[in-house]
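Left out: one protein chain. Kept in place: all the others.
Per-chain numbering from 1; labels A, B and C assigned in written order.
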């Protein structure tokens, strides 16, 4: 795959990139707002489709936060554009060090339009024990369709994080995976949907954590979980 | 019951609807302010009486938040108006998916003027275990007159949530019910009173949760709870 | 003791009252800022000395928050003035329902210039168990000179809360008492010092609570506590 020169792209794609930069910048503000990140940790990305027929492919681009930049400085202009090998195509700063993992997910999961990574405290606490979050809340039935699964211990720097995400989430209802000893990654058809999943996984991680501190949560029958999930997905059309 | 056309209502009712829209919009801001909700979860509604004698009836209307709208965008104009069957009468967006439960409560409990639903973490943790919050704080005597009760596991989409709320709270001092595996619903003579109850139920859920982490709270004698409740209800006239 | 007419007071006292209203209004903003209160709970008061020689007496006045007013509306004008029997002398709203307890403290403890009451979660959790907070932090040595003591279960409406505070704190180093099943009251030479104590008691209540969740805090030798307390009180001159 040859490198793309961003200025050779058709005007429609360039407009899509601008819009994605604005959305991704704005969505980053949701991470500190809901207490999912500290300092410059955490990142949101969005896929930009480049094929004329509008179908996702391995030639797509992604917009992501640059590395080590304060949440106060996350303007649309500060965002960076990479190809799906994680190579920087546009931007004055280095892409987030998690870019390779995001890119891997977009390459292998064409239905994914947005990816989010945080170290939100309660979700990461489950990840540190390598323990899935059991489905003890109707809200979990709605959003996750069951438990939130755990992915492997994977080291940054090669494809092992991306591979761990894809292997865990492929064919799973949950849009969130707890990467072992690391933290949650979430996916969605758009960056906004992935941010929502990041907010919700921390919320359910906290609530079930609290519930278990004084006993066991009551189980929700599996067919009830199925009904919750189907209704919610139809109504909100994830 | 035939459908109401909102524009045929007398001017006084239309003014009441406008005022209720403003109050309900403003009160929604209290939910994220006191950390009771994340993302677009949670909702506040208020009854608008339509009968000329000012008495509540099954013909009343309710004002509620639309579904899936960010807390930043909750203006008075964005609120929606429904009848007490949960049918949308005025508004450009779908009503909250919890509208049927709110409407059921207004139909069956004429003394209720406001209903609130959240998934606030500590209250929902008690709900996940199906465990009432014992009355271990003078503040609980004041506000709840005893323990906060648990309602059944009920599924959204029919009247079972509304029925569970009404059956649990009818004849109970507490304005809050913890719906099993789901979260708290609160009621009050006004939307503001129901919001206050939503704030207080999370506060006492948290404090009693914390107290029990290092032993058992000291019990408050029943006659003390009664005196607290009676004094507080007389002073503040719930 | 006859009732005082506020407008008959000398101009110097009237100026003191104005200044106290401003300080007390401003200090109330610290309570939600440090997460010590929800809704309209919590209150700060300050003594205003009326005797020409500047010495505190039972004829002094107090400035306190009115009852049931939102933290957004706490202007200097909204504050109310009472005598030390808790009777309203100036203000358009009812004084806080805790005014009698504040007034009792000022009557019996002439060294006290400010009183604060909150239901802050961690401090109230210790209060619910009736358990003093052990001195496990150098910060506690500094600020409290040892453990934070517990007062009796007392019911609002007569002098029993005030008496419980005075009996527990008289001759004690701690400026904070955990009233059983109720919450913390703090005192200080000024309203600001009492607010600081309210902030600090929640902080140490939380930190020692957390420490004990995974074992016992290491004890601090008593002579070290004494040295911390003496140094700090000399430096900051409480």
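In the analysis below, a residue touches a chain if its C-beta (ideal position, glycine included) is under 8 Å from a C-beta of that chain, and two chains touch if they have at least 3 such contacts.
If you're wondering where the values come from, they're calculated on a predicted model, not measured in any experiment.
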Original post:
Which chains here would be touched by the one that got left out?
Top reply: A, C
Original post:
Of the residues A:26, A:87 or A:212, which one touches the chain left out of the display?
Top reply: A:212
Subject >> Candidate in contact with the missing chain, chosen from C:62, C:187 or C:228 >> reply: C:228
Subject >> Of C:136, C:153 or C:187, the one touching the omitted chain in the full complex >> reply: C:136
Subject >> Sites on subunit C contacted by the missing partner chain, in the whole complex >> reply: 34, 136-139, 196, 199-200, 202-203, 206-208, 210-211, 213-218, 220, 224, 227-228, 231, 235-236
Subject >> Interface residues of subunit A (partner: the chain not displayed) >> reply: 38-39, 41, 67-68, 97, 119, 121-122, 124-126, 128-131, 153, 155-157, 180-183, 209, 212-213
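Everything that follows uses one rule, which is that only the chains that are shown with their structure count from here on.
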Original post:
Is the way these chains touch best called a line, a ring, a star, complete, or other?
Top reply: line
Subject >> Whole-Å gap between the CA centroids of subunit A and subunit B >> reply: 33
Subject >> Rounded Å distance between subunit A and subunit C, as computed from the means of their C-alpha atoms >> reply: 47
Original post:
Which subunit B residues sit where two or more other chains touch them?
Top reply: 213
